[in-house]
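Complex shown without one protein chain; remaining protein chains in place.
Order as written gives the chain letters A, B and C; numbering starts at 1 within each chain.
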Amino acid sequence: MPGSGYGTIFRLTSFGESHGVGIGGVIEGVPAGFKLDLDLIQKDLDRRRPGQSHLTTSRNEEDKVEFLSGLFEGKTTGTPVAFIIRNKDHRSADYSSIKDSFRPSHADKTYEEKYGFRDYRGGGRSSARETIARVVAGAIAKQFLSDLGVSFSTYVDQIGNVKLNDSSFFIAEAIEANLVRCPDAETAAKMEELIEKIQKEGDTVGGAIRCVVMHPPKSLGEPVFDKLHAELGKAMLSINAVKGFEFGSGFESVAMKGSEHNDLFMEDGNTQTNHSGGIQGGISNGMPIYFRVAFKPVATIMQPQETVGRDGQKMILKPQGRHDACVVPRAVPIVEAMAAMVLFDMYLRTKANQW
Amino acid sequence: MPGSGYGTIFRLTSFGESHGVGIGGVIEGVPAGFKLDLDLIQKDLDRRRPGQSHLTTSRNEEDKVEFLSGLFEGKTTGTPVAFIIRNKDHRSADYSSIKDSFRPSHADKTYEEKYGFRDYRGGGRSSARETIARVVAGAIAKQFLSDLGVSFSTYVDQIGNVKLNDSSFFIAEAIEANLVRCPDAETAAKMEELIEKIQKEGDTVGGAIRCVVMHPPKSLGEPVFDKLHAELGKAMLSINAVKGFEFGSGFESVAMKGSEHNDLFMEDGNTQTNHSGGIQGGISNGMPIYFRVAFKPVATIMQPQETVGRDGQKMILKPQGRHDACVVPRAVPIVEAMAAMVLFDMYLRTKANQW
Amino acid sequence: MPGSGYGTIFRLTSFGESHGVGIGGVIEGVPAGFKLDLDLIQKDLDRRRPGQSHLTTSRNEEDKVEFLSGLFEGKTTGTPVAFIIRNKDHRSADYSSIKDSFRPSHADKTYEEKYGFRDYRGGGRSSARETIARVVAGAIAKQFLSDLGVSFSTYVDQIGNVKLNDSSFFIAEAIEANLVRCPDAETAAKMEELIEKIQKEGDTVGGAIRCVVMHPPKSLGEPVFDKLHAELGKAMLSINAVKGFEFGSGFESVAMKGSEHNDLFMEDGNTQTNHSGGIQGGISNGMPIYFRVAFKPVATIMQPQETVGRDGQKMILKPQGRHDACVVPRAVPIVEAMAAMVLFDMYLRTKANQW
Partner (left out) sequence: MPGSGYGTIFRLTSFGESHGVGIGGVIEGVPAGFKLDLDLIQKDLDRRRPGQSHLTTSRNEEDKVEFLSGLFEGKTTGTPVAFIIRNKDHRSADYSSIKDSFRPSHADKTYEEKYGFRDYRGGGRSSARETIARVVAGAIAKQFLSDLGVSFSTYVDQIGNVKLNDSSFFIAEAIEANLVRCPDAETAAKMEELIEKIQKEGDTVGGAIRCVVMHPPKSLGEPVFDKLHAELGKAMLSINAVKGFEFGSGFESVAMKGSEHNDLFMEDGNTQTNHSGGIQGGISNGMPIYFRVAFKPVATIMQPQETVGRDGQKMILKPQGRHDACVVPRAVPIVEAMAAMVLFDMYLRTKANQW
């Protein structure tokens, strides 16, 4: 119940703080007898890690995952898979200035009010560094899904006002071809340019990520509250800085008519259009699942900002530390990880309920 | 686990089908000793029920709630509150034609694939009639929240392309002043006009609902997966026909800079702006919570449509039955109910946080 | 979380009070497409109901179950199965005298302290009448298990000091051959005699029930907290008046040596002895599962008793109402129902274990 767990059968319980010993998790419900490719897990961690390029924070964490249980002779045993990624490059001194003040649009004040005090070092538990645990669990889920023939295409489709006008499935090579993980070279170049400009201003900028899932299993999703898209939505909204979620036709459907929006069937049972985003009545129909996630600009900017101290006194918060002008490219593996966790958990739930 | 339950402490388990005995639920975790106003519950059911006006379906259900347990001498006893709303006006004959075919963009085919067969009468469990149970649970949650000083303003802010350009808190009288539940008379008139036009075409149209919550308790929301807005998002996305959810600055934040988006503190601890939508780091900060929900046009249209039968053969689905050209005005109490359920459950969860 | 639900996939949420509208429940996770035999369900209810014989309370409830959802054309649909058994013979007047006092060894005082007030009519939610809901859910679980070849033998093996010295599997006919549900005619006669004697004294007496499950599926039970016998134990201990649970060699194992207690394997993989009670490391091994449940004498006696009123004042509680001198024979279907619920839920949970 307390909020650090996700999933019902395939379930991650995560732990750890930005500047503590490390970030880790325990994954229950990993089916037994599966040969895990540990390199693939590390690869996703590398896609998430800071310090990848000049566009990202210079906090330089290796983020090597260490498995603590649940594997034997390279295979899953059916028992909990625990892991930790130790924090290395944490210069706690950097954060001492925020000990007695609250950074605007961060969780500093809400954590302090909720818990009576807070681990102020780098955001503590509220730091986006927590998402490492999700990437590990998602990378494991993806390997099972891959065995079922499922593939993911997750990419940046907007940074600030620069938007990609294409919602296709793109292959990994196209997405990873540039620093912003936008599969269209021209749009990607504009995005990079924008981020560099924002970076120079000491400011930050938001963005959006699209995820397209090909060949998902049918029948995923549980009526009526645990609809597949409801779980996907919760999973995405739980990622730091996310402000919105839409699937299929999304917010555009508001202005559509039923006669335009309805997905008529073909004789093979597939649909001619896919405004439903592969989900009807909360249950996957086998068509591609696609959705889009909105990220706000991150709150830490390299400009002086007004703020208040613990006792309400006005203060000026000076910029310091190392921060991304735009986290959205690094959030791509996180969105994909959460999508994989949801789909795989739903797959196992569906299996359990069949006679 | 199986999907018909929502909430962890204040928890609704719902049951029932469109054309079975009725729709009902069991609510666990209702604190004891609270005097429930049953009329207020019925009032919300009346706001949701079909046949309210010429704009809605003529299925004429009284939708009277009957409580089965959990109340004694007018007060909650702390034990499960069970209830049922019996189905009265169900003309099963109307639906026999869809027995062997699948309606486009409905759950007919996905239910049949998931469960092997389906209750084809009016959508069975996938019918939006199921939302009655949510309205009852939400109406109970609202009474507890009202005791804490919380108030809700939930209204239609878009139908098709007609959009309200105001996201304020409006009083109930303004919202209920017209058939579309849009608090601006002029916009409301345009919306009504649009719905009448769509109705004549035998078509349907989408819309959006905004919800503004004033004076919410602080500290609601659990890091890291059960962030308050993640739970609100899941709750909204679980409502039939919902395609998107955004809170605070939402999708607009994508194109904003951090320096614009950050909510600077005032000396009283409140913030000058509220792009955060009252939620920071997943936890409420006491500022108004607001969010917006996108509804697609409903799938049942009064026009002939191509479809396929159980064996894949092409068929023409003839329009019949009684359906809303736009369900969004009737969805207002449902959105409000789910919001109340989430907030009250989170309130109870929060009680165990500090020592 | 709040305590009126049992099971994770096959999950009953029960509701209702002794003297309210009725007792009922919602069962989630019932696999779809299964033809339920409603007569078998009613038959188990009849085995539990009061007024079966001169040995039981004369409260004469028909206890007819009415299904509210989840069935279509006689088959389960995969959606929640809700049901209610209406209370008919409730003479509330009988209970008014206990309104302001607390009956010894009942839940009157603890409910009042926990909830601030209580539904004093016949124990309200704490009444053993609540077990009706379990019998319905268990009778459904038994039909699925029966399809898997599982059979149950549940019988009274002790009343007061009269003990059956046989722990075999007995057929239903033997068990149902007498009023006390003890499969040995001679022992049964002694038990009946004892109960009649106790009844004349206006007193009550305890007893024990043994349950033997033949041909259980292998691999049921989840390490490490949800061991099969731990779930069985919780399920049994949750039944009113239960004070103890033991499985396999049980409390006798305390005085045994490992060399005597170990169950050596045979070449077919079965074991020569079965001190393990069919469960090793918390997981079923396919051998018969057997356990024993201790019931205290029920608290309501037909003798005047000292008690205290709400303000602590001494009072004499006069005997009244209609009560069983020994509830153990009527508890047989309840024990069996809970066992079936646990085993079937565990069976569904197990489906997700291997890849």
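The rule is short, and it goes like this: a contact is a pair of C-beta atoms (placed from the backbone, for glycine too) under 8 Å apart; a residue touches a chain by one contact, two chains touch by 3 or more.
Model, not experiment: these values are computed from the prediction.
Visitor: From the list B:53, B:161 or B:354, pick the residue that touches the absent chain.
Guide: B:354
Visitor: Check each of A:80, A:138, A:258 or A:286 against the chain that is not shown and name the one that touches it.
Guide: A:80
Visitor: Looking at the whole complex, which of C:72, C:144, C:247 or C:347 touches the chain that is not displayed?
Guide: Candidates C:72, C:144, C:247 or C:347; residue touching the omitted chain: C:247.
Visitor: I need the residue numbers on subunit B that touch the omitted chain, in ascending order.
Guide: 1, 9, 29, 31-34, 78-79, 144, 223, 348-349, 351-355
Visitor: In the complete complex, the non-displayed chain touches which residues of subunit C?
Guide: 1-6, 8-9, 14, 102, 104-107, 109-111, 113-114, 125-126, 130, 158, 160-161, 198, 201, 203-208, 218-219, 221-227, 229-231, 233-238, 243-251, 253-269, 271, 275-277, 280-285, 294-301, 303, 305-308, 312-314, 349-350, 353-354
Visitor: Residues on subunit A that touch the omitted chain in the whole complex?
Guide: With respect to the unshown chain, the touching residues of subunit A are 1-5, 8-9, 11, 13-17, 20-22, 24-26, 28-29, 32-33, 67-70, 72, 75, 77-82, 84, 114-119, 124-125.
The definition used in the following text is that only the chains that are shown with their structure count from here on.
Visitor: So which chain ends up in the middle if you average the CA atoms?
Guide: Most central by this criterion: B.
Visitor: Quick one: report the Å distance separating subunit A from subunit C, using the average Cα coordinate of each chain.
Guide: 46
Visitor: Return the distance between the CA-based centres of subunit A and subunit B, expressed in whole Å.
Guide: Distance between chain centres: 26 Å.
Visitor: Between subunit B and subunit C, what is the gap in Å from one C-alpha centre to the other?
Guide: Centres of subunit B and subunit C (C-alpha means) sit 39 Å apart.
Visitor: Among all residues of subunit B, which ones touch two or more of the remaining chains?
Guide: If we look for residues of subunit B contacting two or more partner chains, we find 1-5, 8-9, 14, 114, 125.
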